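This is the structure, below, for whatever I ask next.
Omission of a single protein chain aside, the complex is shown with its protein chains in their original locations.
Order as written gives the chain letters A, B and C; numbering starts at 1 within each chain.
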Amino acid sequence: MLVVMKAQATPEEIQAVCDQITRLGFRAHPLPGAQRTAIGITGNKGQVEAGSLEELAGVAEVIAVSKPYKLVSRDVKADNTVITFPGTNATIGGRDLAVIAGPCSVESREQVFAAAEQISKAGAQFFRGGAFKPRTSPYAFQGLGEEALKLLAEVRERYGLRIVTEAIDTEALELVDHYADVIQIGARNMQNYSLLKAAGRKRKPVLLKRGLAATLEEFLMAAEYVMSEGNYQVVLCERGVRTFADHTRNTLDLSIVPAVQRLSHLPIIVDPSHGTGKRNKVLPLARAAVAVGADGLMVEVHHSPDKALSDGAQSIYPEQFSKLMDECSQIANVVGRNIPRGIEVTETAAVR
Amino acid sequence: MLVVMKAQATPEEIQAVCDQITRLGFRAHPLPGAQRTAIGITGNKGQVEAGSLEELAGVAEVIAVSKPYKLVSRDVKADNTVITFPGTNATIGGRDLAVIAGPCSVESREQVFAAAEQISKAGAQFFRGGAFKPRTSPYAFQGLGEEALKLLAEVRERYGLRIVTEAIDTEALELVDHYADVIQIGARNMQNYSLLKAAGRKRKPVLLKRGLAATLEEFLMAAEYVMSEGNYQVVLCERGVRTFADHTRNTLDLSIVPAVQRLSHLPIIVDPSHGTGKRNKVLPLARAAVAVGADGLMVEVHHSPDKALSDGAQSIYPEQFSKLMDECSQIANVVGRNIPRGIEVTETAAVR
Amino acid sequence: MLVVMKAQATPEEIQAVCDQITRLGFRAHPLPGAQRTAIGITGNKGQVEAGSLEELAGVAEVIAVSKPYKLVSRDVKADNTVITFPGTNATIGGRDLAVIAGPCSVESREQVFAAAEQISKAGAQFFRGGAFKPRTSPYAFQGLGEEALKLLAEVRERYGLRIVTEAIDTEALELVDHYADVIQIGARNMQNYSLLKAAGRKRKPVLLKRGLAATLEEFLMAAEYVMSEGNYQVVLCERGVRTFADHTRNTLDLSIVPAVQRLSHLPIIVDPSHGTGKRNKVLPLARAAVAVGADGLMVEVHHSPDKALSDGAQSIYPEQFSKLMDECSQIANVVGRNIPRGIEVTETAAVR
Partner (left out) sequence: MLVVMKAQATPEEIQAVCDQITRLGFRAHPLPGAQRTAIGITGNKGQVEAGSLEELAGVAEVIAVSKPYKLVSRDVKADNTVITFPGTNATIGGRDLAVIAGPCSVESREQVFAAAEQISKAGAQFFRGGAFKPRTSPYAFQGLGEEALKLLAEVRERYGLRIVTEAIDTEALELVDHYADVIQIGARNMQNYSLLKAAGRKRKPVLLKRGLAATLEEFLMAAEYVMSEGNYQVVLCERGVRTFADHTRNTLDLSIVPAVQRLSHLPIIVDPSHGTGKRNKVLPLARAAVAVGADGLMVEVHHSPDKALSDGAQSIYPEQFSKLMDECSQIANVVGRNIPRGIEVTETAAVR
């Protein structure tokens, strides 16, 4: 159910509706739009009775949402969700594309700063680097953990880059929430509902990667898990799905970008590095992602890919990344978007 | 690396090798076989130096294991792993097939006991029922939690049936470990490595379901995660994979049964309920699973499927389950196996 | 549309209805059943007008068929189609299972006769062997053509085995129709509609293999193409589909067997050789196919697989085939079926 408030509804009226929803045993999710506020209603105690809400002051109408995803849906929020990073010019979901770049894993101070230096120079606003690595083998490098997170925080301090890094479980989530700017949930955890709900109780934006065999509906429902707990800042990320095709590690499904944008107000970005698994495919697929209308890119860049402790074969060189920024900028302009060059930090320490 | 002990090696010699492995900074996994004990060595500090182990008393040879899965591999343990349930005649992985039956979710005392009564009568030894349900929608029924676990424990008390139920996160794991006999890890969590490792630190057997898009190697590596933490009682379960085919909910991949048995000593069972998602396909595919050589079956049975809170469409009626037991028994005999009828509990309360 | 005749309708009344259908510009397909005859109506000139048919003598009712497949559907013919081979005891689709065995390709007289000798001894009734091979590479062995067909005909002469062999195009179809007993259409040609229609104009049974990525509906529609031309003797064959799974060459989808049997009256058999691509998987999956209820098996047997010019890795040895026959016979009995041992030829030369 969804309560659409009148354009002139006051904050008090909105609050009164939320209170009544809570009294009925449900959860209220006020979602402000350009014209007016809608209030999503969730809970699993059956249908809410519309009558008791329709008569409240400021209510325009109460409508049923038939789709399985509610808060994620454009029916509930017509305008695109734009995530801002206070104290900076960085955004995700607006006219500007978000470019997130960095090594697969944080391996050492030298490696991280070498990468950050070049990524910053090329104009990206976000830095990625794994502190906790979900690896197929228990005997493979599992990440440096909190030590890595501290290095990432130093990168932010030095270059202004906003930090995106993965939380692989609820313990890691606490640390990532403490040190980073965006909490990444990996493809393997897309249906780890406990982790999704825990991330939904945080207030940092969540970057949710599509599972290897996730349908569009399952992908949106995973975002719904996060939103149902009150965190409305979710960024979706296509990173390839598993098919019979063997010329790339995964099959990058770019058609999901317009499909998501049709059904949901959430931003969706594309990861051509995991999406192809091959260095020589990253640049062309990054261009294609921007052309298809993605709200951003996530790219693995390593200053010395052959020595990378993980995913070296799909990491591009810093100079390839510069080229990627240039070509993608031009394509962004063709589709009415823009790739901002460099992050501007207007307030600093106070932010965190 | 793998240390193969001489047939006549003493427990002290075995212990001394384990101690030396630990001193070198690795983990030792003694795996007794019919003829002799092998000691698996795991850790991610690079290769162990064979020299320091080869000279120890009782050591026959030190060999490198080239496969990515170590403890899971038949190279490390040639004999089939047979899991026993002390105080009962139930086993998984031996000549007897393990049949696990019950409703998708535990919904109420009446429902659980009605199902258990009939399942017990039909001769199954294991009872399943979800206490924690991983649902695609945050608004769908999520299971009764600990209340359900208590009901399951009562079922064991009354019918002797051993309890199999899913742990969806580390919190649920503690409870499942407390109340149940087998800890199930669901398909969606097959690569939730934190959960796998936590289950590896328990001493109850772990039933690991294949992920929807998991390759054979990834499936075995997930089991390796559990084993690497010291829990060697892992049962694999094929439950269908995701393909383009739309006449069943998933595509049941029975060929993985002989494939697993060739590479690993671990038992593998089949779940034709999730594997097909359709009541009328469960019986034929159950027969096929036994014919292909599976070590057991996991089947959803509901006394009133049309009223089930989850997965009603794939649950069979109790009378269909009796027929399944009969037909599968006969097929088991053709392939040199046996479906025991009924559990015998020789010791009771003391067990737990 | 479907005209259901009264149980006591005379042949003349049936013919009169067919004539009227033809006059209306459609095609009539009389399909005799156990109780009464139904007459399928096909054509692409829109809907037939029921009124002009309902009033004809002997007509019970005229009903619309809403499924896209008409003649293939159980709605049109409730009883299973049983294909007979006049002059022999061989059938496909009845209580007896059809076992089709032989080498992938016909390579030489010695090879064919060595295989036929052992296959005949093991009790199969049908012999397979490729004369025309659809190979991925234009430079690979393409089959011996008519020379191979002549050898196959000699095998029938000597051992009584009925011959199944593939027609890869309309030219080959003429030859196969001349020499063989069953015309095979391969997986790659499942949607080669011109070939399907040409096969539909022949009067020999057609064995239609499922395409690598064919849905159930597409598979049935391919059979509909054959039937729409008047050849109602179609045998479907599951031979594995293409998925991400890499432990077998294809993923054998046994669930399609009960799915086909529910919707269609046509027999369906299983090919575990192409379905797995691995010798050590053929026997277990053959057992599973019988257990799931398949109407027969198609198996590659080569007296010396390592020297085979094609598909050696998936061909089993003659002694493995004997074992397969024994185990599958026992499983057939469990599911109320029978594997006849050996073909009995009561009339010979005159047949052709």
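Here are a few things to note about the model shown:
Note that a contact is a pair of C-beta atoms (placed from the backbone, for glycine too) under 8 Å apart; a residue touches a chain by one contact, two chains touch by 3 or more.
Computed from a predicted model, the values in this text were never measured in an experiment.
Of B:T243, B:S264, B:Q314 or B:S329, it is B:T243 that touches the chain left out of the display. For the chain left out of this panel, the touching residue among C:S52, C:T170 or C:N338 is C:T170.
The hidden chain makes contact, of the residues C:T37, C:S105, C:S228 or C:T248, with C:S228.
Contact with the omitted chain, checked across A:M190, A:A289 or A:M325, is made by A:A289. Only one of A:V241, A:I268 or A:I343 touches the chain withheld from this view, namely A:V241.
In the full complex, the hidden chain is touched by subunit B at residues 242-244. In the full complex, subunit C touches the hidden chain at residues 42-44, 68, 70, 134-142, 168-172, 188-189, 191-195, 197, 211-213, 217-218, 221, 224-225, 228, 242.
Interface with the hidden chain, as seen from subunit A, comprises residues 213, 215-216, 241, 243-248, 251-259, 262, 275-276, 280-281, 284-285, 287-293, 327, 330-331, 334-335.
In this section, only the chains that are shown with their structure count from here on.
With each centre defined as the average position of its C-alpha atoms, the distance from subunit A to subunit C rounds to 52 Å. Taking each chain's centre as the average of its CA atoms, subunit B and subunit C sit 39 Å apart. If each chain is reduced to the centroid of its CA atoms, subunit A and subunit B end up 35 Å from each other.
Counting partners per residue, subunit C has 243-244 as the residues that reach two or more other chains.
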